[in-house]
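Of the protein chains in this complex, all but one are displayed in their positions.
Per-chain residue numbering starts at 1, and chain names A and B are given in the order in which the chains are listed.
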Amino acid sequence: MSRTVARHAVLLTGVTALFALTACGSSSGGTKDAAATGGSGGKVTLNLVAYSTPQAAYTAEIKAFQATPAGKNVDIKTSFGASGDQSRAVASGQAADIVAFSLAPDIDRLVKAKLVDASWNANQYKGMITDSVVVITTRKGNPKNIKTWDDLVKPGLQVLTPNPFSSGSARWNILAAYGAETKAGKTEAQATAYLTALFKNVPVQADSGRASLQVFTGGKGDAILTYENEAIFAQQNKQAIDYTVPDSTILIENPIAITSKSSHPTQAKAFLDFLYSEAGQKIYEDNGYRPIVSTTPGADKFPKPAQLFTIADLGGWTAATKKFFDADTGLVTTIEKNNGVSTTGK
Amino acid sequence: MAKHSLRWVALAYVTLLLLLPLGLVTWRTFEHGLSPVIDALTTSEAGHAFQVTAVVSVLAVVLNTVFGVTASVLLVRHEFPGRRLLNAAIDLPIAVSPVVVGLALILVYGKFEPIGRWLDHRGIGIIYAVPGMVLATVFVSLPLVVRAVAPVLEEIGTDQEQAARTLGASGFQTFRRITLPAIRAAVGYGVVLSLARCIGEFGAVAVVSGRIVGQTQTATLFVQERFENFDQPAAYAASFTLAMTAVVALVLTRYLRLKGQR
Partner (left out) sequence: MAVGLPLLDDPAGAVKPGRVRNRGAAARRGGLSLVTTYLSLVVLLPLAAVVYRSQSQGWGHFIHAIQAPESWAAVKLTLVLAVAVALINLVMGTLIAWVLVRDTFPGRAVLDTVIDLPFALPTIVAGLVLLSLYGNNSALGVNLAYARSGVLMALLFVTLPFVVRTVQPVLLELDRDMEDAAASLGAGALTTFRRIILPNLVPAMLGGTALAFARSISEFGSTVLISGNIPFKTEVASVAIYNQIQSDDTTNAAAVSTLLLAVALVVLLVVDLAQRLAARRG
C-alpha cells in the first residue's frame, strides 16, 4: 500500500513540478514580447481587439506609443484572432475600445450592432489604417515560374486559398482574381470560367489566411494567394518563399475604429493619432504593410502594380458579398458546388 | 496462432494512431536542443497561459466531481421518472462540436442576452472572462466523472450499504463511510481524466475566452497563437508540456483503475 502511495506522490509531484516550472519560471525569465502590454501600473487601460496578422506590428506600436507623453499612463490589453471571429466577439459583448480588422464588413457588423458610430469612416483615410495587395506567393526561387493570374490555372498546378465562407482573406483573393480578369477586358462569363478553373486547382481550403499560409509552408501546394504583408511576414520569419505582385491586383484596405461605448475615448483617440503619425505608420511598414499615409518614408519601396483596383470598382462590399458569396446564389457557391459534384473521391 | 496475430493487429493499429504522434511531438520539440525549449517556456506569456489553464481546469474539475459523484449515485442507486433521459443528457456534451458549445453559451450568457445582461448589471461577466471559460470547460468534460464512477457503483452492489442502514446509519453516514471509500479509486480515475481533458480543451474555450493576451489565453490557445506567428519552438515546447501532462495523467489513471479492480 505504501508503495502505491509513494508512486502516486511521485507522479503528482511530477505534474506539479511541470506546472511550477512553466508558471513560476516566467517571473524571473526574460520576457520576450510581453513588454508591450505590461505597462507599469498604467492609469488607464484600453482594450485593443484586432485580427491576427498584425500582432507583431501592434506589439511594437504599443511599446512605441507608451514611450510618448500621450501614452505614458496607458496600458493596452490586446486580443488577436481571425478577423470575423473577433468582430463577432465584440458584437456579442467582448470589451473593446479600439477595433482593427482585416476588412470593412467586420466593422460594419459593429455599426449595425450600434457599437461603432456610422461616422467611423468619415476621416480623410475613410477609416483605413493600412493597405496591402493580393500577391502570388511561391516556393523560394519560384521553380515553377508562376507569375501571372493565367499561370495559376495551368492544369496540374496546386494553388492554395482559404475557404471563402470563413475567411476574409479568401474573399480578397477571389475578388482580386475576378477583378484582374474583368479589368483585362474579359466578360463576366469568362471571368467566372477563370474562377472555376482556379478552384479546380485548389486541393485544400484552410479556414483562415494564416492557416492557409501554414499549410503552404508545411509543404502543400505550388503557389498560394496571400496578402503581401503575410508573405513579407513569412519571409521575416525565415520561411522559404518568394512572392510576385501581379500586374493587376486589388488594393486591400484594413479598417480601424474606436468603439462608441469606449470609456476612454480620449486615450483611444490618442493611440489612433499615434498610429496615423509618421512613427506609427513606419512601424506598420517595417512589418510589411503599405502605409496609408503616402508621405511615410519608405512607402515607395513597395512595388506598384500597373493596374490597382479597389473593392469600390467591384461595386462595394455589400454588392460583392451578395454576388459572389451568398450561400444560395453566390457565384463562388455555385462554382464550389459544381466542382464538388463533378470531381469524385479524393 | 490466431491469438498472436490479434496482438500484432492491435499493436500496429495503436502505434500508428497514438504512439507515433507522441514521438513526433517529442522529436520536434527537442530538435534544436534543450535551451530553446526552456527559453520558450519561461516567457511571461507562456507563464500566464499555463496559470490560466491551471485555474480554469481545477475549477472545472472540482465542479464536475461534485456533480459526477452525485449524479452517479442518483443514476445507479435510485429511480425516478426521467432517469433514462438524464442518463442520455449527461452523454450529450460529447456530441456537441466546440463551435456550437461557444455559440450556445453566448446565446444564454452573452452580455446582450437577457440572462447575460441581468448578470452584467450586477457586475458579473461570464463570457469573455474566466467564468465563461470555466463554463465551457465544464460543458465538454461533464460526462467523464460520471462514466468513471457509475460502473463501479453498479459493480460493488449495495450489500455493505444495506448492512450499514440496518445497523442504524443515516443516509449521509452510509454515503460518507461506506460508499465514498469504495469508489475512491474510480473517483480518482475520473478526476485525473477530467483534469487532463480540461487542460487540453481548445475549441470551446477559444470561442468564449476573448483571447486577451496575458489574461484569458490558455496554454492551448498559446500553442495556436505561437504556431500562427511561426514561433514553432514555443508552440512545440508548450505542446510537449501539455502532452507530458497528459502522459503523466494517463499513468496515474492506470494505477487508479487497477487499484479499483483489485
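The definition used in the following text is that a residue touches a chain if its C-beta (ideal position, glycine included) is under 8 Å from a C-beta of that chain, and two chains touch if they have at least 3 such contacts.
Owing to the predicted nature of the structure, the values given are computational and were not obtained by experimental measurement.
Screening B:56, B:76, B:133 or B:187 for touch with the missing chain picks out B:76. One chain is missing from the display, and on chain A it is touched by residues 84-85, 88, 109, 163, 165-166, 202-207, 211, 218-220, 325, 327-328, 333, 336-337, 339-341, 343, 345-346. Although one chain is not shown, part of chain B still touches it, namely residues 2-3, 6-7, 9-11, 13-14, 17-22, 24-25, 28, 63, 67, 70-71, 73-80, 83-84, 86-101, 103-105, 107-109, 135, 138-139, 142-144, 147-148, 150-151, 154-155, 157-159, 161-162, 165, 171-172, 193, 196-197, 199-203, 219-220, 223-224, 227, 235, 239, 242-243, 246-247, 249-251, 253-254, 261.
Just so we're on the same page, only the chains that are shown with their structure count from here on.
Within the complex, the chain B residues that touch chain A are 38-39, 41-48, 50-51, 54, 106, 110-112, 116, 120, 127-128, 206-207, 210-215, 225, 227-230, 241, 244-245, 248-249, 251-252, 255, 259. Interface residues of chain A, counted against chain B in their complex, comprise 4, 7-8, 11-12, 14-15, 18-19, 21-34, 37-38, 47, 52, 55-56, 77-81, 85, 89, 92-95, 210-211, 214, 217, 233-234, 237-239.
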